[in-house]
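Got a structure for you, written out below as structure tokens; questions coming shortly.
Removed: one protein chain of the complex. Kept in place: all other protein chains.
Up next, chain A:
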Amino acid sequence: MSLFFRDLKLSVRAGGGAMIGVLFFMTVVSVIPFGVGPDLNLLARIGPAILWIGALLASLLGLDRLFQAEREDGSLDLMLMQETPLILTVFVKCAAHWSASGLPLVVASPFLGLFMNMDELAIGATMLTLLAGTPAITFIGAVGAAVAVALPRGGLLVSILVLPLAIPVLIFGVSAVYAAVEDPAPFLPPLMILMAITLFFAVIGPLAAAAALRHSAD
């Protein structure tokens, strides 16, 4: 619990990078209308997909520092030594990371949805799917961050490692939103699958990340 609040505090202090993700998200999404042109129907149609892609990329942005910062100042050594299971420590760190950088994305998404000329239903569905899906990206990313913890320029590597695993999250996230907007397709099944993916990675992610951290010690 103390770890959770410490990580939250760190992320909002100078250089913490909690807002970087949101800023990136806003930049990506707000440029799209200029690039695509003022075709409101087209914007509304691609809106959910753009929001999801933006959120995916934004949440990958700060992930590489998740364990690297701890390793650089020696905190990781002390965390590895404790009686507290490392899996739990990793899980709490992921939860704090998501609260600091994933949750703001969810909160920002309705405003960006307006940019994309999406209606209320589509905005609501996007928010809901982002809420259900972004934790999975954080948990998957934790594995990549743990593998790349010893590499000085691991940032891009983490994104490349993580992206293939995050694709299912994107697919089901976007398809759930479209299901909500277009009539014949049912909304619930893709949302359920999305939640299942999140829960699955909430278990597998910390487990794999903890194993990777144990072996990274030098």
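We take it that a contact is a pair of C-beta atoms (placed from the backbone, for glycine too) under 8 Å apart; a residue touches a chain by one contact, two chains touch by 3 or more; residues count from 1.
The rule we apply is simple: contacts and distances are computed from a predicted model.
*Asks:* Match the chain absent from this complex view to the correct UniProt protein name in "Phosphate transporter ATP-binding protein", "Cytochrome C biogenesis protein", "dihydrouracil dehydrogenase (NAD(+))" or "Molybdopterin synthase sulfur carrier subunit".
*Replies:* "Cytochrome C biogenesis protein"
*Asks:* Which residue among A:46, A:80, A:157 or A:171 touches the omitted chain?
*Replies:* A:80
*Asks:* Suppose we count only contacts with the excluded chain; which residues of chain A make the list?
*Replies:* Those residues of chain A that touch the unshown chain are 1-3, 6, 9-10, 13-16, 72-75, 77-84, 217-218.
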